[in-house]
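Sending over a structure as structure tokens; questions will come in a sec.
For this view, one protein chain was removed and the others were kept in their places.
In this document, chain identifiers A, B, C and D correspond to the written order of the chains, with residue numbering beginning at 1 in each.
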Amino acid sequence: MDTAHLVDLLLAVGMVVLALQVVSERAVLRSIILFVVFGLVMALAWTRLQAPDLALAEAAIGAGVTGALMMMAWRRLLIINPDQPADTPRGRSRVAVPVALLAAALVATIGLSALNIDPHANGAGLIALDELTDTSLGNPVTGVLLLFRNLDTLLEMAVLLIALLGARAVSTPAHPNEAAVVETSAPLVGALLAILVPLSILIATHLLLAGTNEPGGAFQAGAVLAAGGVALVLTARLQPGERPGVVTQLAVTAGLLAFVGIGVGIMAFGEKLLVLPGTWAIYVIETAMMVSIGLTLALLFAGAPALVGRPK
Amino acid sequence: MIAELLAGLVFIPLGATLLVLLLPRQARGYLCFTAVLALPLCLMPLTQAVWADGEITLALAEFTPPLGIVWRLDGLALIMLWLTAIVAVPVSLHALTSFPPGEQTGRGFWPLWLMLLAGINALFLSADLFNLYVTLEMITLAGVAMLGIGGNALALKAAMRYLLLGLLASLLYLLAVGLIYGQTGALDIYLVGERLETDRLAATALVLMITGLLVKSAIFPMHVWLPAAHGNAPGPVSAILSGLVVKVSLYMLIRIWFWMAGDWELPAAATALGLLGAGAILYGSLAALIQPRLKMVIAYSTVAQLGYVMLLFPLASINAFHAASYQLLAHGLAKAAMFLAAANILWSIGTDRLHALTDLNRKLPVDLFALALAAVSIMGLPPSGGFLAKWLLLEAAWQQGAWGWLILISIGSLLSAAYLFRVIALTCFHPERRHVPTRWQSPPSSASIAALVLALLAIAAGFTSAPILGLIDDSLPPGGIWP
Amino acid sequence: MSQILGLAVLFLLLNLVAGIWRVARGPTAADRMLAALLFGSTTVAVLLLMAEWMTMPALRSVALLFVMLAGIVTIAFFGLPAGKDEQ
Amino acid sequence: MNFQDGIAVVLLIAGCFFYLAGTVGLLRFGDVHSRLHALTKADNLGLMLVCAALAVLAADWRISALLALIWLLGLLAATVSAHLIARHARRGWE
Partner (left out) sequence: MTEILFVLAASVVFGIGVWGLLIAEHLLRKLLALNVMSSSVFIIMLVVAGGGPDGPDPVAQALILTGIVIAVAATAFALALMVSIYRKTGRASITEKGDDDR
């Protein structure tokens, strides 16, 4: 049992303990913090499984954005009704434990028996690797996402847009005491923002450009941008606006516009559907996707159709 | 030329959504309506092509399976695309008045509706397991979001229950896709069908996948979320959900059962699916008998009618295949017509409680006529499309001497006749229950015409069976267990 | 050398487990946020050590991301009026 | 185990020691404020030492610059968070 196995064992046990804590904890706020920590441990698990792309995605999207979204949603419930019981009663479902044990056992047998089957001779993964050589990309995952199976990525951007449109369509008029302005008097927060927000833009562009050859890409970069946006919304530098202007709408739909524009527009030049002409197309699409993902997640976080700068 | 049309099916509604978000307010309604009208126009030449030389395939980004994604258009997919296009036009006409593009609810409805259409068309074209997952998520999210428009408390809670069950079902489906990919290294349904050998692991993956899809298509006993969702949905949304969204996962189930696990001998599982269908028919019909509200009756009738499609699995024959696809088509048309009519009734007298719907035949003649016509098709009375579907099903059961299914189908038809006659009787033949409705607003004529058009199409489906059944004949699954 | 790096990673992960105990027990919300801060810096150190130990240079950008998120999640926490039992 | 590795090992052990100190402080100290001291100071020093050890091992200026940036960000995050936690804790009791 050399150190590698011990590390894996510790991570595995950590995952299980944290999952149990997240689910069984009575206070919702505590569960959210534990869920963020669970995201951290998941990111470490992805690194142990030699998948840095997924570690990056889990850290940026899984732990960061999802944690922030849940914290904001819980906060909104608190603002509406401050004497919200912090801890929530647990349902008395007798069937829960046996069903859970059955599910765990089923998945365990599947996972273990799936382990010792050797992958198929010419599986998609192997083909992806040697198709990658004659593209200009170095990172196979970005290759699959943007070149080989790009319809999935396009429709996934559509799912993100639907989530935003749905959140707008479903929102009921805000509760009166929700309009309370966030207390922004903390002195140091301004300084931290002045450093963190430009840095998040810098790191996002770094991840985006690095995405072609090493782990990174539009999704992780978009999530980092969203994190910067979240910080601005929280400290009321960006406040919810009423009607989304053309600029907001353009930024939110930029990813899809670029992808559909190039992917379908290419057919006018005689190419097949969704064939990307060159690396420039990949960069244009990835930048547009980064902008849309960042803004969409920030808008979903703020729970408002638009974001406007702080009135002077 | 074919590739442009296939692309048009998915990217015209998607592009229209993007334009709707960017354009000023005035041009929105008409842009959306023209985008919906463009779909049948794209489908006509495609039907010609499929009619001429069978299945059309288009490798996206020029990468063929196992790596790339392939769009396949065969008879069954074409029929489902036609169902979507035919239902979409009248529903959009109805939505022009119930969700006016200028208003707040309209601004929410139209982008989601166009995105839903893009997702549905992308799903019917795709034959890739993971791509089906992504499009299914698109459809579920758009459907739940539309259900929540207007913010009535019951609809919001039903939307949340639908969303949670939908996400759980998608997770099971995703796990199954991961397992199958781990084993076969491929995601295309046909390729997976060839490479998948029938060991215990593949069987577990299939069970997970089928459970997920059964939950999404609200087959008994996983139908809990459907009545509250379709019964409380605003205006045309219940027509969209019952007419189209619920059929999407059933179509996927048929694709996976016959195209992917085609040459597996699973008689036990097939009868199990048939029994679930039987449960759906009986439970749905009985529950529909006791519902106080018109839209809840129609919602439970959806649960029942979907049960008939499940009978395709135990009676796996050419006739059964004809019957199931015809049932999907006819039920889609008739159910959308009924929900549009119900929406008009609810809109005009403010409630859809059956006891309040007295002597509507004088006030809402067109809607009542549409409701009656659609009921004829759901009941399976000649000459409607529903009748043809049930007739083919009876024929299939008769050929195989499956008396159990035969009796079940006839009982089901009787029950559906019962709960639908109850509705017709209450609305037309009870003059003595003089309950003057509190408010009265005649619905816009275009909304009533939309319901009537769909109902007439449901009846007309009974006559145009030859071309449709011909299309299905040349797109039978490769498995070839066809007696 | 890699043996020592492995041991260091193991040691820091044990610190993480201690932190989990504080999150579970910590009486006030501030304690919980404290522990979450501990996780932030420990995970960054673990990631950097792993980058060297498993020779995966990409982990350094993951660590960079973590450090940035730690700052933002802390701000996220403070816009939050404490719940009932948190006082 | 040449000279370079030697330095790295020493720095690494020191770093781990400070992390241990931070964690022990977190668990043992009485109230939030004292725990704050332990945590922000000790952990950050630990992070610096670990970054120094890795910089020595990597012996490449680009990686060292990245490690320095990560440490500075850690320092920034720790200081502001400590301040916010302290204000939050103090305001919580009024």
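The rule we apply is simple: contacts are C-beta pairs under 8 Å (C-beta built on N, C-alpha and C of every residue); 3 or more make two chains touch, one makes a residue touch a chain.
Given the structure is predicted, the values throughout are model-derived calculations rather than measurements.
Student: Could you tell me which displayed chains border the chain that was left out of the figure?
Tutor: When the entire complex is considered, the left-out chain reaches A, B.
Student: Out of B:Asp74, B:Glu137, B:Asp188 or B:Asp359, which touches the unshown chain?
Tutor: Selected residue, touching the omitted chain: B:Glu137.
Student: If the hidden chain were put back, which residues of chain A would touch it?
Tutor: The list for chain A reads 4-5, 8-9, 11-13, 15-16, 19-20, 22-24, 28, 31-32, 35, 38-39, 42, 45-46, 48-51, 53-54, 57-58, 61-62, 65-66, 69-70, 72-74, 76-77, 80-81, 88-93, 95-97, 99-101, 103-105, 107-108, 110-112, 114-115, 118-119, 123-126, 128-129, 132, 140-141, 143-145, 148-149, 152-153, 156, 159-160, 162-163, 166-167, 170-175, 217, 219, 293, 297, 300-301, 303.
Student: Touching the absent chain: which residues on chain B qualify?
Tutor: 67, 130, 134, 137, 141, 144-145, 148, 151, 153-154, 156-157, 159-161, 163-164, 167-168, 171, 174-175, 177-179, 181-182, 187, 224, 227-228, 231, 291, 296
As a convention for this text, only the chains that are shown with their structure count from here on.
Student: Name the most central chain, where centre means the mean of Cα atoms.
Tutor: A
Student: More C-beta pairs touching across which pair, A-D or A-C?
Tutor: A-C
Student: Using Cα averages as centroids, what's the distance between chain A and chain C in whole Å?
Tutor: Result: the chain centres lie 19 Å from each other.
Student: What whole-number Å value describes the gap between the mean CA coordinates of chain C and chain D?
Tutor: 11
Student: Starting from the mean Cα coordinates of chain B and chain D, work out the distance between those two points in Å.
Tutor: About 58 Å, centre to centre.
Student: Which residues belonging to chain C are in contact with no fewer than two other chains?
Tutor: 19, 29, 33, 40, 57, 64, 68, 71, 75, 77-78, 86
Student: What are the residues of chain B that contact at least two other chains?
Tutor: Where chain B is concerned, no single residue meets two or more other chains.
Student: Provide the residue numbers of chain B that touch chain A in the complex, in ascending order.
Tutor: The contact residues of chain B facing chain A are 3-4, 6-7, 11, 14-15, 17-18, 21-22, 58-63, 65-69, 108-109, 111-112, 115, 118-119, 122, 126, 130-131, 134-135, 137-138, 141-142, 144-146, 148-149, 151, 156, 159, 175, 179, 181-187, 195, 200-201, 204-205.
Student: How about chain D: which of its residues touch chain A in the complex?
Tutor: Spelled out, the residues of chain D in touch with chain A are 73, 76-77, 79-80, 83-84, 87.
Student: Flag every residue of chain A that touches chain D in the complex, lowest number first.
Tutor: 186, 188-189, 191-192, 195-196, 199
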